[in-house]
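Only one protein chain is missing; all other protein chains are in place.
Order of writing sets the labels: A, B and C. Residues in every chain begin at 1.
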Amino acid sequence: MIFASDNWAGAHPDISANLSRHAAGIATAYGDGELDRAVYQRFSEIFEREVAVFFVATGTAANALSMAACNRIGGVAFCHSEAHMNVDEFGAAGFYTGGARMSPVPGPLGRINPQALDRAIMRYSQDLAPAGQPMAVTITQATEVGTVYTVDDVKAVSEVARRHGLPLHMDGARFANAIAATDISPAEMTWKSGVDIISFGGTKNGCWMADAVVVLNPDVARDLRLLRQRAGQTFSKARFISAQFEAYLTDDLWLRMARQANAMAARLAETIEDAPTGRLAWLPQANEVFAVLDRTNAEKLQAAGAKFYEWGVPQGFDGHLGDNEAIYRFVASFATTAEDVDRFGQLIAG
Amino acid sequence: MIFASDNWAGAHPDISANLSRHAAGIATAYGDGELDRAVYQRFSEIFEREVAVFFVATGTAANALSMAACNRIGGVAFCHSEAHMNVDEFGAAGFYTGGARMSPVPGPLGRINPQALDRAIMRYSQDLAPAGQPMAVTITQATEVGTVYTVDDVKAVSEVARRHGLPLHMDGARFANAIAATDISPAEMTWKSGVDIISFGGTKNGCWMADAVVVLNPDVARDLRLLRQRAGQTFSKARFISAQFEAYLTDDLWLRMARQANAMAARLAETIEDAPTGRLAWLPQANEVFAVLDRTNAEKLQAAGAKFYEWGVPQGFDGHLGDNEAIYRFVASFATTAEDVDRFGQLIAG
Amino acid sequence: MIFASDNWAGAHPDISANLSRHAAGIATAYGDGELDRAVYQRFSEIFEREVAVFFVATGTAANALSMAACNRIGGVAFCHSEAHMNVDEFGAAGFYTGGARMSPVPGPLGRINPQALDRAIMRYSQDLAPAGQPMAVTITQATEVGTVYTVDDVKAVSEVARRHGLPLHMDGARFANAIAATDISPAEMTWKSGVDIISFGGTKNGCWMADAVVVLNPDVARDLRLLRQRAGQTFSKARFISAQFEAYLTDDLWLRMARQANAMAARLAETIEDAPTGRLAWLPQANEVFAVLDRTNAEKLQAAGAKFYEWGVPQGFDGHLGDNEAIYRFVASFATTAEDVDRFGQLIAG
Partner (left out) sequence: MIFASDNWAGAHPDISANLSRHAAGIATAYGDGELDRAVYQRFSEIFEREVAVFFVATGTAANALSMAACNRIGGVAFCHSEAHMNVDEFGAAGFYTGGARMSPVPGPLGRINPQALDRAIMRYSQDLAPAGQPMAVTITQATEVGTVYTVDDVKAVSEVARRHGLPLHMDGARFANAIAATDISPAEMTWKSGVDIISFGGTKNGCWMADAVVVLNPDVARDLRLLRQRAGQTFSKARFISAQFEAYLTDDLWLRMARQANAMAARLAETIEDAPTGRLAWLPQANEVFAVLDRTNAEKLQAAGAKFYEWGVPQGFDGHLGDNEAIYRFVASFATTAEDVDRFGQLIAG
């Protein structure tokens, strides 16, 4: 009954096995080995175009380096008010850019409102004002509150970005879950809809440690290799990441794991809907479920062994919170089982 | 015959096996799991005191974060003129510190001259001068040119540092090789000789990706956890690093691997000494061999499949270089075999 | 009819004369001369306590250095959503802090809402979350939209800051105008109400170039001297700033100039209220007037020689904007005369 986060799970056996398979033998270091190249090629196939792949240590590093690669002097990036990159990454984007600002844009349930985005960018677009230089727009897919941008949603944002000449970044820490949820192709969800660069996360979805920045538009982020080097994020034995991604991207393992996580989230959502003492805060669309629970009840569940945390009230929440009620987040992972969920179901049905 | 670098090797089978062993099951993220704590404890045993361990992505990150943790406004760190951190890490230390300077100190064959260090620090110690604030001294063990500081050498440096109130950092990317070469205990080689903080490298010595900053003196580097967080170097599934270090530090695996690398370097050194067409540039003390070769000869060896690179002429080289001669570096790793060396021996004996 | 900004005016004759008076002769450089010390002492008298004074080149530098002096790793400063420091200083605060974030807090007409501030800080106060470290609160006095915090307003903000252990900074680019408008003593308006550090501006109010950070609470901003040095903001011939401040702070020149500016703003406000074609957007409280004008009318006035600019719609504007209407800002300075205002009055009266 561990719904604390998808990074509490370990690695999928196929990932482990592939690591062992590639452990022996000599390979060129720093990401120039044969396996590395094969994996880069695999990414290009999945995205249906030639892409550039940069392994990094964490999702935070992927986001921060993406911003650094889009950086301008006095730069301002536009993100959702509740974007993980802005409020939950300890200022990494500011550090990597030497001080670029994140300008928060409102929008319901984790998704940027395109009109509000337009207004926010305009604030910085007057030529003479010493305000700053717009540098990028970033969205999170799936979002921080378990919702998913449709292809049309992505296009609405990218049109605004494009009109202002700004690259569009996607924080894809849970990209697999969004793809699994929508059955839209990675290409369609990204560059065909105007996304230029993506933080492609494998760690939350069954890898040990596999995160990458994938540059979809060769005109952006040209200095990424050098920025990564300077940040101490260039792995000497890069094949260790490659071995994970090779397994991850073979036979749709990444989507199979995401589908399992999403399915378990859906099962959990049903369980909560059915329970007399809780209700969904909004409809989950990927692998995260947000529920309104009575605090006393929540503590009882936690005391009984369920792991999950309280969450803030996001923009666009149109439900009601009773005096002793709060919103709680439950995250399902590739390793979550129906038994886990059902045990929780018995508990909450209690 | 791959002597290009010790990071061209993969991972030791014991490391791989332990990763697989720990892949399943749920664990607290961000380095707070049971395995993580056990591994921190193991570090404390090896260093014979309570230490604080911070996993990071690369040796460069370990060094740069160590400097960031010692940072002062207008800070100046003192390192050997040829220190990897200063001349081979793409300015990572400058980036992580927001611009601290590395002041180069001379010394023969990779080792800082303590008197020169004293003079260099004095330059910045006049109270009124707007020159800068000394912040740290850093040495590399084993050094960039395959030599090793004796305990007395370390103490001579640490006495100067201590007199100026500066913490002493050790870049231990090849710490295992230095320990294996000297048979001095890790405690004696570090904090008992005045070292406060060390970049402890496992990656070059048989791990996949296992680097850590180990804080030996609790009075220094107190912000390391936060600095690491901001740098996107805090792993969610930290147990993946822990699993490597657990195997690495069990039954002296780390020293056994380092001894193998050192022994192969010694065998290679003998081979080169015996060859009619090459000679040692200086005596190797760990797992790196530097030889003077005729360029034409070197290219012939490379063409025949031997991998090794030319190196610059270091301070303290007192040999002679003929017109067409240069210095070349050969690195042995845990995976180097006597057969590798002997094949090269036949080639060079040629 | 130049109402573009208060920095379009030159220097008051007394300021100029004092500069000439101090031009000859030798003085200790870097702010340690006799005149410098006398001026620091004068600041202490005006603030009724021992303060530390740091001259800097611009108001932007004063703000950015203040933030740098309050900086923490992963730091978050809390400011009004429309704070000059956040949206109009080209990211200087981010640059000086190496990436600290400004978290925008709402509030009507330029003044932070204390409850909203409390909520914003709480977001970053959970111990375990890798969100960031609250580092400071900053308010602007007089505000960006010509309003003034009362002493009670300041106290309401400082109580929240104090409860969270955060220093309170005041951006006093127009501090003189706020003091002149309220007749509150500088001490009462600042440290007696919980302000720890202030950007004290003279440039917009009749000096050539005289800005300073004044540290009111000796427990904060201890590294300011060093941070200023590193930023290239330490003047060798500091007496040039001292000479300006000496005149500025003698015989209440600073308040006399501010009163003139405020009075001219009030006269302008009346003029606009009386005009058939314009109306005040809200009541001005210092030296800036915001008016709603028809765009066509505004362009006509500008074409006739009046200098003023359009402004965005701030939070808390509760008026109505017609289809072709916008808000415009008019700034009066020490050099604005009744004739200037009346000429504009005739123009707008049409």
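FYI, a residue touches a chain if its C-beta (ideal position, glycine included) is under 8 Å from a C-beta of that chain, and two chains touch if they have at least 3 such contacts.
Bear in mind the structure is a predicted one, so any value in this text is a computation, not a measurement.
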| item | value |
| --- | --- |
| Sole residue of A:V151, A:A187 or A:L226 that reaches the chain not shown, by the stated touch rule | A:L226 |
| Contact with the hidden chain (one of C:T203, C:T271 or C:Q285) | C:T203 |
| Contact with the hidden chain (one of C:T58, C:S125 or C:N217) | C:T58 |
| Listed residues A:P130, A:G305 or A:G319, member touching the removed chain | A:P130 |
| Missing-partner contacts on chain C, residue numbers | 2, 4-5, 7-13, 15-17, 19-20, 22-29, 56-65, 89-92, 95-96, 203-204, 208-209, 226, 229-237, 239-240, 335 |
| Contact footprint on chain B, counting only the chain that is left out | 73-76, 86-91, 93-102, 104, 123-124, 129-132, 312 |
| Missing-partner contacts on chain A, residue numbers | 30, 73-74, 98-99, 130, 133, 223, 226-227, 229-230, 234 |
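The working rule: only the chains that are shown with their structure count from here on.
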| item | value |
| --- | --- |
| Far-end chain from chain B, centres as C-alpha averages | C |
| Chain B and chain C, separation of their C-alpha mean positions in angstrom | 51 |
| Centroid distance [mean C-alpha coordinates] between chain B and chain A, Å | 35 |
| Length of the line joining the C-alpha centres of chain A and chain C, rounded to whole Å | 40 |
| Per-residue overlap in chain B, given as positions that touch at least 2 other chains | 226, 229-230, 234 |
